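Below is one structure. I have some questions about it.
Note that this complex is displayed minus one protein chain, with the remaining chains in position.
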Amino acid sequence: MNMLETKGLYHDFSGLKVLFDINLQVKEGERHAVIGPNGAGKTTLFNIITGTYKPSKGKVFFKGKEITGLKPCDLCRIGMGRSFQITSTFNRLTAFQNIRLAILSKRGVRFNLLRKVDKIEEITRETEEVLKRINLIGERNFPAGALSYGKHRALEISLAMATDPELVLLDEFAAGMSRDETHNAVALIRKLTEGKTVVIIEHDMDVVFSLADRITVLHYGRILATGTPDEIRRNQEVKDAYLGDLEV
Amino acid sequence: MKNKIINWFLWVGLIVIVAIIPKVFGAYYVSLIVTFAVFAVLSVSLNVLLGFTGLLSFGHAMFFGAGGYGTALALKHIAGLSLLSSVGIGVLSASVLALVLCPLVVRVSGTAFAMLHLAFAQLMYVLALKLRGITGGEDGIGNFPIPPFTIPGVVSFNMKGVPENFYYFAMIVLGLSVWLMWFFTKTPFGQIQVGIRDNAKRIDYLGFKVSHTKAVVYVVSAAFAGVAGSVYAIFHNLVSADGSLGVLVSFQPIINTMIGGVGSFFGPIWGTAIFQILEEIIVRFTDRVELVIGVTLILVIMFAPQGLAGWITTLKQRFFSASSHKLEKIS
Partner (left out) sequence: MDATTSMYVAQGIHGLAYGMVLFLIASGLNVIFGMMGILNLAHGAFFMLSAYFCYSVLNLTGNFWLALLLAPLFTAFFGIILERFFLRKMHAMGHMGELIMTLGVSLVILAAVKIFWGTENLPVKMPPILEGMVSLGGLEYPVYRLFIIGLAGVVLAIMTLLLYKTRLGKIVRAAVSDREMVNALGINIPVVFMVVFGVGTWMAGVAGVVIAPILTVFPGLADQVGMDAFLVVITGGFGSLLGAVIVSIIFGLLSSYGVQFLSQLAPVVMVGFMALVLAIRPSGLFGVKE
């Protein structure tokens, strides 16, 4: 079964056409990369899948059920998580409080007005475990806005993952990272996404080819090709349109 | 552990002071302190909305007024109503009003939210003046019966004409309100509120419904404003359009909050105290309340925009260089 599928998606921003007839299929358990030059429409595609926008036309399916037009919070509750290209954390809250919000959501603690959150030990423990796993336990009480770039991005990614979603969409998780930071981030993602379905948007071809099981190439809002890394590397159209520029 | 004991002593000390005030000082100070407590609760309730979700209301008076009118009307028309139920009816009126407005107001934020409330409060004010048959117009509702506070078979405290008794009742109700609101901000739900203030989009992506959360906070904030209004009405044995629904009643808690510090839970309480002391001194020289409020607002926003709480933080940073080092690292 496909974990995620889009059928004939179109989108335009008050006249500006951004996506044309997008048919994307992401299989359960695979790591799927969406690549394409700047402005190709990758983030817009994510925004439609995760409920930020409604598509102008077309449908989105998640675990076989139609989800077109559902809101981000509904999608999160049925198992979709997402990180943002532009870091979007709770900057005035500490790293601990950031992750704790995700844990609260994962455990469905929403309208609990009877206990102090600090006193709920399972939640504190689980939050600290997550912080340890992403190497942020030392920065537990730092405001997110004061973290170093690499750590801030790590927090961003784990916010998407801490609700324990089945499908994770990561938008350029390594953007702006140094070589080392990228290396660590790739390792972190391998570790955190064990057994999950992942869709990533990424410009760094080394990252894409080392991480992805399958790749979809987006070009001016159309899907140019979909296939395994080898197939994409060999595809003449892709080479002409995209990879050629990057001399891969 | 040591801290806990100190805190414990502070609390006991505070309760003792509150308890002996009527014995030591006269009726005037009793009245002053009840007024302070009423506006402190109103200000804290406003700040629950403003400081913890970032929603600024220019019409909080409508919930204060709903509480006051609700209680006064109930006491006037329902014979044999107990004191607590009359307060309960006031709180219920404010909450119901908030519930009715909810679907509309949670869709807007920022400036539109502030102005919408100004408009609704104005509407309530006009209604209170025009619907004479119910609200008594300009005169308001006064001289309604005030039942004694009774625990059946145990004790009964007469409330009417014994300010001291009402003082204790008011302090317990208002103190409890502050504690409940404080607890509210510490619950998991309170964390979600703070998250909304910081980054509502991300809260949405984490699976929390932003509008539902805002709605709950809104109703809670309104309910406690209603408590304040209700107690205020019983205390004066009067509720009037100007005294409980006028724009100045809406602006007062904003000013108190600004003085004390937005986003600090106890800030508005300090702010209320400071403003009231200022007012006490100034009214000896002039009776121009608008002027005092206006000038205070301008001065605070220009020279201490973070209020007393922000000011203390800055002072701390300056004087305790060891801790300021830590703070620097964080911010």
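Each chain carries a letter (A and B) given by its place in the written order, and its residues are counted from 1.
The working rule: a contact is a pair of C-beta atoms (placed from the backbone, for glycine too) under 8 Å apart; a residue touches a chain by one contact, two chains touch by 3 or more.
What you see is a predicted model, and the numbers here were worked out from it, not measured in a lab.
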Using the whole complex, pick out the displayed chains that touch the missing one. B
From the list B:Ala112, B:Ile134, B:Ile172 or B:Leu315, pick the residue that touches the absent chain. B:Ala112
Which one, B:Ala27, B:Ile78, B:Ile298 or B:Leu315, makes contact with the chain that was left out? B:Ile298
By the document's definition of touch, the residue of B:Thr53, B:Gln122 or B:Ser230 touching the omitted chain is B:Gln122
Sole touch to the unshown chain from B:Lys130, B:Lys160 or B:Lys316: residue B:Lys130
Which chain B residues would touch the chain omitted from the figure, given the whole complex? 56, 58, 103-104, 107-112, 114-116, 118-120, 122-123, 126-127, 130, 247, 251, 254, 258, 262, 288, 290-291, 293-298, 300-302, 305
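Keep this in mind: only the chains that are shown with their structure count from here on.
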From the mean C-alpha coordinate of chain A to that of chain B, what's the distance rounded to whole Å? 43
Residues of chain A touching chain B in the complex: 50, 71-73, 76-77, 81-82, 88-93, 97, 100-102, 104-105, 109-118, 120, 123, 141-143, 146, 159-160, 163
Using the touch rule from the top, collect the residues of chain B that touch chain A in their complex. 183-184, 186-192, 194-195, 198-199, 201-210, 213, 216, 329-331
